[in-house]
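Note that one protein chain is taken out, while the other chains of the complex remain in position.
Up next, subunit A:
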Amino acid sequence: MSTDSTTTVDRTEAAGPKGRVPAPRRGRGRVPLSEGKRAERKLGWLLCAPAALVMLAVTAYPILYSVWLSLQRFDLKFPDQREFVGLSNYVTVLSNGYWWTAFGVTMLITVVTVAVELVLGMGLAIVMHRTIIGRGLVRTSALIPYGIVTVVAAFSWRYAWTPGTGYLATLFGEGAPLTERASALAIIMLAEIWKTTPFMALLLMAGLALVPEDLLKAASMDGASAWQRFTKVMLPVMKPAILVALLFRTLDAFRVFDNIFVLTAGANQTSSVSMLAYNNLIRGLNLGIGSTMSVLIFIAVAIIAFVFVKLFGTAAPGSTDEGGRR
């Protein structure tokens, strides 16, 4: 927030990073805002105030409540022992091997699935964008996996990999892949990728529509090969759309739950952090530890979002500092 913001700005600052007013460029001579600009800015804040208030009511309360819980020893099995313990729950969780294993698994799933989905989704998006005949049919069929309820899809994957009866298990020979860590993780990631690649493709297709046909023609005339047109012209123009797609998918992937729940139930160290939090909170009824994990997940997600939003700032063409008017 810029220092010359009016008091109105400060009062509503709790609206979070999304409600940020584009601050004047730093490092240049700062011009005091004119009367009209200031009134306009105030109106802007007033207009988003109702939405901000609703957001606060439905998100801030549970968040703050779980932060409050995370600072207590609070196990529903021993309700008498409830007590304020400060940060000791955080120490317990962060020094626990299970947490870090789950964190590692989550990161692995996030990075691998998002990366693979980006590549596949881009391919799919280009195919969908280029098809002229039966465009509607191609798009609809590509979206089917995304339309299926995750739990249902997860069960069908589980049955497919069940030794003896599943077609995939039969296809890949003996053994029970869902009971071994590496293969189980691979199957979880496969299920995730299968399910959400269409979503990625859809977001990327919106980005493809942003690339003017003339730009690609111009690049052909300038001597670019198909690959050079893709990397040097399409990708830079699509960058904002790619970042949105990556942000959505990364946040989603980091909270992976349903597929793991159905496929392995977290056995053989395949738990994600969400899975672990669920086990502690709902199954273990340990509100203190469970809330601590939830808060940690929230922080991780917030960091991811923050990093992406930072990247966005410079993504839109023409909005960059370099090359601006002098």
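By definition in this document, a residue touches a chain if its C-beta (ideal position, glycine included) is under 8 Å from a C-beta of that chain, and two chains touch if they have at least 3 such contacts; residues count from 1.
By definition in this document, contacts and distances are computed from a predicted model.
Not every chain of the complex appears here, and the one that does not is recorded in UniProt as "Sn-glycerol-3-phosphate ABC transporter ATP-binding protein UgpC", selected from "Dihydroorotate oxidase B electron transfer subunit", "Xanthine dehydrogenase family protein subunit M", "Phenylacetate-CoA oxygenase subunit PaaC" or "Sn-glycerol-3-phosphate ABC transporter ATP-binding protein UgpC".
Residue in contact with the omitted chain (choice from A:V93, A:L208 or A:V233): A:V233. Screening A:A49, A:A176, A:L190 or A:L215 for touch with the missing chain picks out A:L215. Note on the undisplayed chain: of the listed residues A:T59, A:T165 or A:S225, the one touching it is A:S225. As for the chain not pictured, it touches subunit A at residues 212, 214-215, 217-225, 228, 232-233, 236-237, 239, 317-320, 322-325.
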